[in-house]
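One chain of protein is taken out of this complex; the other chains stay put.
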Amino acid sequence: METFINAVLLTLLAAVTIAIARQRNLFGVVILAGIYSFLMASVLLVLDAVDVAMTEASVGAGVSTVFMLGALHLTRTLEQRPHYSAFVPLLVAVGVGAALIWGTIGLPPFGTPDAVIHKHVAPVYLADSLKDTLVPNVVTSTLASYRGYDTLGETTVVFTAAMGVMLLLRGRRRKGAGGDERAKSKGEQL
Amino acid sequence: METIGKLVAHYNYVVTIFLMVAGLYIVIARSNMIKKLVGLSLFQTSVYLLYIEPGKIIGGTAPIIDPAFKVYSNPLPHVLILTAIVVGIATVALGLALVVRIYEAYGTIEEDEIFETEGEA
Partner (left out) sequence: MRLDAILRVVVKLMLPFMLLFSLYVQFHGELGPGGGFQAGVIAAGMVILYALIFGVREAKRLVPQALVERLVPLGVLIYLGTGLVAMLLGGNYLDYSTLAHDSRHGQEYGIMAVELGVLITVSSSMLAIFYAFVERGR
């Protein structure tokens, strides 16, 4: 049953992706990306990744949509038609896809309990987490205690991104630096 | 025929690869920078799915220890992907700030128009 729900949700995701590729109104693209994030959160929930599903729903469908809408407000909302033909990128994409599918054929069937991935460190974490840290959620105890350095690096990355955006976008928009005149002279419509 | 049988059994992985390749196509083929960032975000999300799918055990449950359950799905990919999601949103936010500055400098966010302008100058 879980496999069936998974298959249906994944097919919906593929349909949304094709719609994103073909849609030229960027406002519609941002809303479709929000729908994609919600569907992805549902798939992750069916795959028993509850922490990841909550993070993907709040980050992907929440703040990511807000940031993209903020950027759209400051630029333009319609995508122009591409000048070059899309044949070579399509060929590259199909080639990469074929190589990746050939690579994943060797993976064990979906959902088997005796795959190699379940053999090394993960059973140790599952067995010892409650004894060592008194925390039942193994993901939290691994994130904060067993793999605490990685979380320190991640917090620093978020801090760096906030610093970078503040450095780039603080201060008034400079009028007449060339951008606004060029945009007006081309007679762009929004 | 046997390959097709294997592909049907691996339907999850095939669709995940399709999502990845669609995101890659949007990044390469479209010249609008915000569309490229959306494609990059799609690509990243499908990679998260590719990481978490092998960790699932059918009949298992979420990795929160409770006396009523015996079999848990693998918690290690969840930890790695939590970090990856947050780093992904940081990248997208910084990319959007750069796109806003590019628009203010050049008047356009289409990559091929910028190349033509720079080619003349």
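Note that the chains are named A and B in the order they appear, and that numbering of residues resets to 1 at the start of each chain.
In this text, a residue touches a chain if its C-beta (ideal position, glycine included) is under 8 Å from a C-beta of that chain, and two chains touch if they have at least 3 such contacts.
Because the structure is predicted, anything quoted here is derived from the model rather than measured.
Interface note for the absent chain: among B:15, B:29, B:49 or B:82, the touching residue is B:82. Hidden from this view is one chain, which touches chain A at 50-51, 53-55, 58-59, 62-63, 66-67, 70-71, 73-74, 131-137, 139-141, 143-145, 148-149, 151-152, 155-156, 158-159, 161-163, 165-166, 168-170, 172-173. Residues of chain B in touch with the missing chain: 62, 64, 82, 85-86, 93, 96-97, 100.
In the analysis below, only the chains that are shown with their structure count from here on.
For this pair, chain A with chain B, the centres built from the Cα atoms lie 5 Å apart. On chain B, the positions that touch chain A within their shared complex are 3, 6-7, 9-26, 28-32, 34-35, 37-39, 41-42, 45, 48-49, 52-66, 71-83, 85-87, 89-94, 96-101, 103-110, 112-113.
Across the interface of their complex, chain B is touched by residues 2-3, 6-7, 10-11, 13-14, 17-18, 20-21, 26, 29-30, 33, 36-37, 40, 43-44, 47-52, 55-56, 59-60, 63-64, 67-68, 70-72, 74-76, 79-80, 82-84, 86, 89-90, 92-94, 96-97, 100-101, 104-105, 107-113, 115, 117-118, 121-122, 125-126, 129-130, 136-139, 142-143, 147, 150-151, 153-154, 157-158, 160-161, 164-165, 168-169, 173-174, 177-183, 186, 188 of chain A.
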